[in-house]
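Every protein chain except one is present and positioned as in the full complex.
And then chain A:
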Amino acid sequence: MIRLLNVSMMPPGVGQPVLRNLTLTVPKGEFRWLLGPSGAGKSSLLRLLTLETRPSAGQMDLLGVSVSQASRSTLRNLRRRIGFVPQDYRLIGEWTVFDNVALPLRLRGASERDTRREAFAVLEWLDVVHLADKRPGTLSGGEQQRAAIARALIGRPELLLADEPTNALEDAQARRLLSTFQELVDMGTTVIVATHNEALVREAPAKSIDLRDGSLADPAPQDEPALHRSGTL
């Protein structure tokens, strides 16, 4: 579960907060679109949720851990339970796709046999298994994005965050990714996807976190029970 209570975020050197008094709750095993125009604070919220920064003010609980007071080792363990698909992929250029994808499992201390099995399974599912030995720099944008998705999905994270994960994907691949998100939600994973793609949102309607100028555009619906919709999610 994610719970933010009056959370503000003011990066160093920036005169005004990029997130202001944000209060929201996302229960375990739910999906949320993260919407809003450029500069609304989507990336800042994702940075908070991926623990790349801590809130300047307010209380943030993530997967049962109070982030504001958490120790360094607690944050490290918490990060291992989170999967993230960054918009810029963030793959390590000197490593192969396989090593990039296998990293989260290796950090958790999984055996090399299990790591190989899981990594090849997820690479195969994303149609990039033939790229396992390639360096990210030699791949197209779509292939790099799928490698980044594979790294986020491996080991079934409890919280999955994605920043424009379908940007470089073809329509069929995007639909397939959405169905994967649905499967993860069904297994109890909390999924938050930031997107500008209105068509995608229309295709898979679900509850959303709508940001405007660092605040929720409409705070009330966040705590309401899920609406029955006709979409996939």
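A few comments on the model shown:
Operating definition for what follows: contacts are C-beta pairs under 8 Å (C-beta built on N, C-alpha and C of every residue); 3 or more make two chains touch, one makes a residue touch a chain; residues count from 1.
One rule holds for everything that comes next: contacts and distances are computed from a predicted model.
This figure omits one chain of the complex; the name its UniProt record holds, of "ABC3 transporter permease C-terminal domain-containing protein", "Sarcosine oxidase subunit delta", "HTH luxR-type domain-containing protein" or "Anti-sigma factor antagonist", is "ABC3 transporter permease C-terminal domain-containing protein".
Only one of A:Arg3, A:Arg80, A:Arg175 or A:Arg212 touches the absent chain when the whole complex is considered: A:Arg80. Residue A:Asp99 is the one among A:Asp61, A:Asp99 or A:Glu203 that touches the chain not shown. The omitted chain makes contact with just one of the residues A:Arg90, A:Arg117, A:His130 or A:His196: A:Arg90. Interface residues of chain A with the unshown chain, by the touch rule above, are 50-54, 72-73, 75-80, 84, 90-95, 99, 102-104, 106-108, 112, 115, 151.
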